[in-house]
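Note that this is a trimmed complex: some chains were dropped, and none of the rest were shifted.
Labels for the chains are A and B, by order of writing; each one numbers its residues from 1.
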Amino acid sequence: MIYITRRERFTAAHRLFRPELSNAKNTEIFGGCANPNWHGHNYEIFVTVKGNVNPELGYVMNLRDLSKIIEENVSDKVDHKNLNLDVDFLKGIMTSTENVAIAIWNQLEKPIQEHGAILHCIKLVETENNFVEYYGGK
Amino acid sequence: MIYITRRERFTAAHRLFRPELSNAKNTEIFGGCANPNWHGHNYEIFVTVKGNVNPELGYVMNLRDLSKIIEENVSDKVDHKNLNLDVDFLKGIMTSTENVAIAIWNQLEKPIQEHGAILHCIKLVETENNFVEYYGGK
């Protein structure tokens, strides 16, 4: 068993807020992250998959395939987008780093499995000082 | 003459577009950067000032002062903000990296001079692959 990681990047706007609360109340809870006019980030995703090394190919999974899976299921949907408004797989979800990481996991788990590897970890970096790691729901 | 640089960071949403054009036309010109729902970045600003070393203090300018000048005149106004909607010193300006760098220069030139140093360069980093440097308008 060995672990291989691919990094991808996207830039997006977002906002933390609960729609049933006032702007003032949201600011009290979420600080500047509640700005009704949005703010944004350069996000980095580190997708780690695990598996055995295919002896004929030398790798767990072709990184070009992994990169393409991430592109089709995540990057194309979130890059240069508003995470709260534009992304089908984030509809109705508060766009905290935690929740976005979990939603990315749900996007990638199956297609990675279909290529013979197992999704191990989604690491989502929001700023140089903050990141989240998710290893699946169990 | 010696040069000293202070890095500060902010996160913001923005959009590239010309208001007199349709969304389709803006997308044709600016690509994903024209998304009407905004996108965003973790920006880094590198502010370089120059001057002679004060022999009693050992430095061109107290970095705590420089940091405070940047905070009051730039960071507090742009961090967790929408560059197109929320920022007084960017009103009516297309928020390209170039234009934001020039506007930051204009914010900082005078207060730095009042502290006895000379603003030399604003470097504004938008992503790990793109940045702008501005040395003043002459």
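In this text, a contact is a pair of C-beta atoms (placed from the backbone, for glycine too) under 8 Å apart; a residue touches a chain by one contact, two chains touch by 3 or more.
If you're wondering where the values come from, they're calculated on a predicted model, not measured in any experiment.
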In this structure file, how many copies does the full complex comprise, given 2 in place? 6
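Here is the rule we use: only the chains that are shown with their structure count from here on.
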Per the centroid of Cα atoms for each chain, what is the distance between chain A and chain B, given in Å? 28
Chain A to chain B touching residues, read off their complex: 9, 11-14, 31-33, 35, 37-42, 79-82, 85-86, 127-128
